[in-house]
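Only one protein chain is missing from this complex, and each of the others stays in its spot.
And then subunit A:
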Amino acid sequence: MTAVPDEDELGKLVGTPFPGGTFTFEPWWVRLVNDCALAPASDGAASPVFAFLAATAAMGWSWEQLWAHFGATEADGPMAGETATEIVEPLRVGATYTVSGEIVSAVRKRGARTGVFDLVGYRLDLHDEHGSLAASCTNSIIFPRRSL
């Protein structure tokens, strides 16, 4: 999709599945992320932030591909709204997780200061090698709609 969806088209995007993929927490990668985050190396991949990083890295679309489903590009300035992560079992260095998910909400809103924008929610789940849910991450994206 390249055009900005109308409100009906926007609603129909709810339920769209992500292609998904797998993500392995390689020790060198985890160490460098913790270094960038000023977090102790001993934290490993246990921080909820690793669930977000793995989920979005293996969701099966690039960010530009995700924007394109909503008729937007990086130049339109999509912004992160909220992020919510629940950890069922702390993620482990060396382990491989399967990522799956879908678009869970998509609504058009109008703000007095912000103008028209679309608020899109998506959920990504991480399952361990036994198929058990390890973590779930639900995020929202704000798409400014300056042309509307």
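Quick note on the criterion: a contact is a pair of C-beta atoms (placed from the backbone, for glycine too) under 8 Å apart; a residue touches a chain by one contact, two chains touch by 3 or more; residues count from 1.
By definition in this document, contacts and distances are computed from a predicted model.
Enquirer: Can you match the unshown chain of the complex to its UniProt protein name from these: "LLM class flavin-dependent oxidoreductase", "ABC transporter permease", "Protein dehydratase" or "Ribose transport system substrate-binding protein"?
Expert: Not shown, but named in UniProt as "Protein dehydratase".
Enquirer: If I consider the whole complex, including the chain that's not displayed, which of A:Ala37, A:Leu133 or A:Leu148 touches that chain?
Expert: Within the whole complex, the residue contacting the unshown chain is A:Ala37.
Enquirer: Just the residue numbers, please: which parts of subunit A touch the chain that's not shown?
Expert: On the side of subunit A, residues 29, 32-33, 35-40, 43-44, 46-49, 52-53, 57, 63, 74, 77, 79-87, 90 touch the unshown chain.
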